[in-house]
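Following this message is one structure expressed as structure tokens.
The complex appears here without one of its protein chains, the remainder shown in place.
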Amino acid sequence: MDIQFTSEDLAFQKEVRAFFSENVTDEIRRGYTGGEVDPAIMVKWQKILHKQGWVAPNWPADIGGTGWTITQKYIFENECAESGAPSVIPFGLKMVAPVIYTFGSDEQKKRFLPDILESNVWWCQGYSEPGAGSDLAALQTKAELDGDHYVVNGQKIWTTYAQDADWIFCLVRTSSEGKRQAGISFLLIDMKTPGVEVRKIDTIDNQHTLNEVFFDNVRVPVENRIGEENKGWTYAKVLLTHERTAIAGVAQSKKGIQKLREFAAQEKVGAGVLADDPLFAAKIAKVEIDLMALEYTELRAIASVSAGGAPGPESSILKIRGTEIQQAVSELTIEACGHYAHVINDGEAIGNDMSWVASAKYLYGRASTIYGGSNEVQKNIIAKMVLGL
Amino acid sequence: MDIQFTSEDLAFQKEVRAFFSENVTDEIRRGYTGGEVDPAIMVKWQKILHKQGWVAPNWPADIGGTGWTITQKYIFENECAESGAPSVIPFGLKMVAPVIYTFGSDEQKKRFLPDILESNVWWCQGYSEPGAGSDLAALQTKAELDGDHYVVNGQKIWTTYAQDADWIFCLVRTSSEGKRQAGISFLLIDMKTPGVEVRKIDTIDNQHTLNEVFFDNVRVPVENRIGEENKGWTYAKVLLTHERTAIAGVAQSKKGIQKLREFAAQEKVGAGVLADDPLFAAKIAKVEIDLMALEYTELRAIASVSAGGAPGPESSILKIRGTEIQQAVSELTIEACGHYAHVINDGEAIGNDMSWVASAKYLYGRASTIYGGSNEVQKNIIAKMVLGL
Amino acid sequence: MNFDFSEEQTLLKDSVAKFIQNEYSYEARQKNSQSDIGYSEQNWSTFAELGWLCVPFTEEQGGIGGGPVEMMIMMEEFGKGLVVEPYFSSVVLSGSLLAKAGNESQQAELITGIIDGSKKITFAYNESQARFDLHNVVTKAEKNDQGYVINGNKSIVLHGASADLLIVSVRTAGEPLDNDGITLMLVPASADGVSIKATRTLDGQRAAEVQFTNVQVDSDALLGEEGNAALVIDQVADEAMLALCAEAVGSMEKLYKDTVAYTKERKQFGVAISGFQALQHRMVDMFTAHEQCKSLLLRAVLSYAAGDADVAKNIAALKYQVGVSGQKVAHEAVQIHGGMGMTDEMSVGMYLKRINMINTLFGNADYHLQRFTDLSAA
Partner (left out) sequence: MNFDFSEEQTLLKDSVAKFIQNEYSYEARQKNSQSDIGYSEQNWSTFAELGWLCVPFTEEQGGIGGGPVEMMIMMEEFGKGLVVEPYFSSVVLSGSLLAKAGNESQQAELITGIIDGSKKITFAYNESQARFDLHNVVTKAEKNDQGYVINGNKSIVLHGASADLLIVSVRTAGEPLDNDGITLMLVPASADGVSIKATRTLDGQRAAEVQFTNVQVDSDALLGEEGNAALVIDQVADEAMLALCAEAVGSMEKLYKDTVAYTKERKQFGVAISGFQALQHRMVDMFTAHEQCKSLLLRAVLSYAAGDADVAKNIAALKYQVGVSGQKVAHEAVQIHGGMGMTDEMSVGMYLKRINMINTLFGNADYHLQRFTDLSAA
């Protein structure tokens, strides 16, 4: 039993910290503040990371990954959050790339991976459909073979950042026979193809993050299919697993609590400050303790995987507790901001940096317990897979 | 809209308060302190109430009831709790009596009601069975006709105060045909009948409250059956409804919070007292606010019934919230008592009156969300009957 | 003991409910909310025509003498419709201040103006350093020959940009946190030195930041006695909280009912999600939360009407519980609506935002929990 960093780890931490300290400017921090992203800044930042060779820690080392140990990845994530740097946009680097380098043809790898690594193309994810939320396999967007093209018809929903995306990776139905999961294929679609239409979804946070994507007789070359026809579900599952373990957001929540404590220490209440209010202080303490627990739950999961094993049952709670804690932090933050958490940041300087970000994060964050398999579905899964119910 | 007491009500309140003040001695208060009862004291107290004509407020006035308005009953309950007097043991007066006077024959009324009114006999309730808890209709205790007697075989469980009971009212299965509810009859059984055996259930509160009752070829005269054969479920349902509306215990919880506040105001913490601890004070405040809400929820239900209507949907939450609040008060009370809440009162004077009663109430009170239809079953009922789910 | 409405009260309820039902679809509300002034002038005229703007005023003032029960009835229905018209700031806040503190001529002019819809008045009470303390007033009014000169800032002034007249709490004596020395002033929005910056709030309503720079007002700008406004403000705050909580209770009712209805429509894994027991129990909890808040609302309203000794405690309890339970119900409603709950297409998110705003106005849940505790110890 040993959770102390080795001297190599400590040296690595120092290096990473120096890099972030040098490269994370206030401009970079504005790339993502809680909801909307600034694509130009994000591309700039990802290119800086790429130049350093650190943009894709999870990729195999021979095609652009870092070859880091799991401890190093953990250190990197923490330092990244600590610096206030935005996390990379996951759809290309963390979501479609693993599918391509694991299941794609050599030609597909050559064609797509370099642009992802260099942040030359912007990807989005076409999974959810109006009738298929947490029950993803109910999807109905159809792809019918017509010569060497699929003709795609249907609709995707909740498509994050589709408005800026060059490509979308989609699950589409290529067969309606057998089990629902067995008739699904994995297609890469150029967003500029005729018949693709993006419509903004007006969301409660007043930001533009989510979209609907419509496909009206969109012709997609067969060579854009990953792997075999009707096996797309298998490939997507690998990706979903990835999405669910990266979702705890411990480092981000830590940073959030730190900012909240700083704000509460200067927010005036009568002759004192909010941090001195015993009830508010107790609420911060409670969520911080929850997070301290989750941090070690994550470390336990990381350590299992690192030792070559499968993550233990404790890993199944990362998404549920992670998102609950994120929401709790955001709720306390808007509470701390008082009236100003309820003002729209429309250019008039009413409120403050803290309050605008707070309300955006709070409102956008309501989705965190819904997407990626709602927390209710997660509980069903734990009940069945872990408790054997 | 009017919740002010009329001058008649205020005069009544004064009268009731004077009566309690005169008659509720410390000895009477010891009749029930949270779990076990002292039968001799309870009988004494109920006879005092009977002498005053107040032992059975809910009975029809012509057979021993008081004829009070619903507001008067509410006042009476509150004053009773305020005085620290124990509530009457419900099994005879509040549970079997309404079934007898509503569905019983004239002979049965004459035979049983006077003794109940005078507290000459002690009743207990034989509903639950090992395989039939919240799913009461699954009961299997059999009564087979043999001449002018039923022969009863089977087992009842969770039978409160059976160790002191002279009679038990039972639901028994007289038919296994048709719907499960349609083969149940309502029998009154003399506990002295050969073949009736009572066994104590050792419970977590170290008191003797609950029992199992076994029936081994117990012969019960047919004339002890209430109403028709196989219609017992109908009669019991009336009684169950009564049990579920009387279960909120608002007045008792109020008294509990008052005692808790008094205790916290003198329990030393460092140089101060527990009542000054902001976190503990906030916890008391929260449960008190919950109770203030429930009190009005109860008043709303009472007012609906009083106006001759059926209780509104709000009445369905009385049992759930009432028992949750009782438990919350008991949890805060043992928390207030510190170490002494965990000491058994075995005659050695370690701890104090508060702490012994606190732990008994806390532990026995865990059952309150289980019996009378568990809170889970209550929620199922609300989901179906009120929300239409 | 009865909780029944009188015939007049039932008529009032039906009238508002019918209007919300027929004229106040969520789409219409959104459209009006996004207009220049943030609400519909036409609706406001309708409110006047239907006699809703005169409800709380005495017959002498031109009203019908409605009390807290009538106000509760209206606000609860408004809460179901997420009404954006400035009823709260104009009638509840300003109307009550005028009725309590105004002299005859002020009442004659201004209350009449409120009732016929011609005057829009709001109450500028909040300051950025004050958080939830209504007596934390730094904005100053200094006496001079012509009357008073006002300097300072007011923050989150509800519908401040569309108001003709502001009732401003100012300090004429004492230190920022003192109860004594607070005075109410009537300041026309058009007065020299008044600068009003409009802002939209997340709940689709409007507020403003108001700056006073050497604003000269006459002596008759005084509303009530100089230096003694704290008590009036506290009384109005009580009525304000009752009204806001009634609105929130209306919203909570709509939220749990909409959620129940949505789960009956929405299918996942081939069945309506209303069949999932875990969701059923959570919807029962939403229902319970609403009923309990409704009980506290009735308790507070009736105790206010009767002038009970424990009215402050009842209101603190109500405001606390509505804050906590309102958020809980709204969060659950969004969660159970799933992705749809995140969109402006459904109203559920707007209820969440309004409930959050209500929690904050006149002190949030913790503020009133602390007040409740202080009152219990007293």
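Here the chain labels run A, B and C in written order, and each chain numbers its own residues starting at 1.
Here, contacts are C-beta pairs under 8 Å (C-beta built on N, C-alpha and C of every residue); 3 or more make two chains touch, one makes a residue touch a chain.
Keep in mind the model is a prediction, meaning the values are calculated, not measured.
Undergrad: For the chain omitted from this view, which of the shown chains does it touch?
TA: A, B, C
Undergrad: Determine which one of B:Ile63, B:Leu145 or B:Ile344 touches the chain that has been left out.
TA: B:Ile344
Undergrad: Using the document's contact rule, name the residues of chain A that touch the chain not shown here.
TA: Interface with the chain not displayed, on the chain A side: 1-5, 70-71, 74, 261, 275, 278, 281-282, 284-286, 288-290, 292-297, 299-300, 302-303, 306-307, 313-314, 317, 320-321, 376, 379-380, 382-383, 386-389.
Undergrad: State which residues belonging to chain C touch the missing partner chain.
TA: Output for chain C: 276-278, 280-281.
Undergrad: Take the complete complex as the reference. Which residues in chain B touch the chain that isn't displayed?
TA: Its contact residues with the unshown chain are 128, 131, 133-135, 138, 157-158, 201-204, 206, 210, 267-271, 274, 277, 279-280, 327, 331, 334-335, 338-344, 346, 348, 350, 359, 363, 366-367, 369-371, 374-376, 379.
Basically, only the chains that are shown with their structure count from here on.
Undergrad: CA centre of chain A versus CA centre of chain B: separation in Å?
TA: 54
Undergrad: Using the average of all C-alpha atoms in each chain as its centre, how far is it in Å between chain A and chain C?
TA: Their C-alpha centroids are separated by 39 Å.
Undergrad: So which stretches of chain B touch two or more other chains?
TA: As it turns out, chain B has residues touching two or more other chains at 278, 282.
Undergrad: List, in ascending order, every residue of chain C touching at least 2 other chains.
TA: Touching at least two other chains: 369-370.
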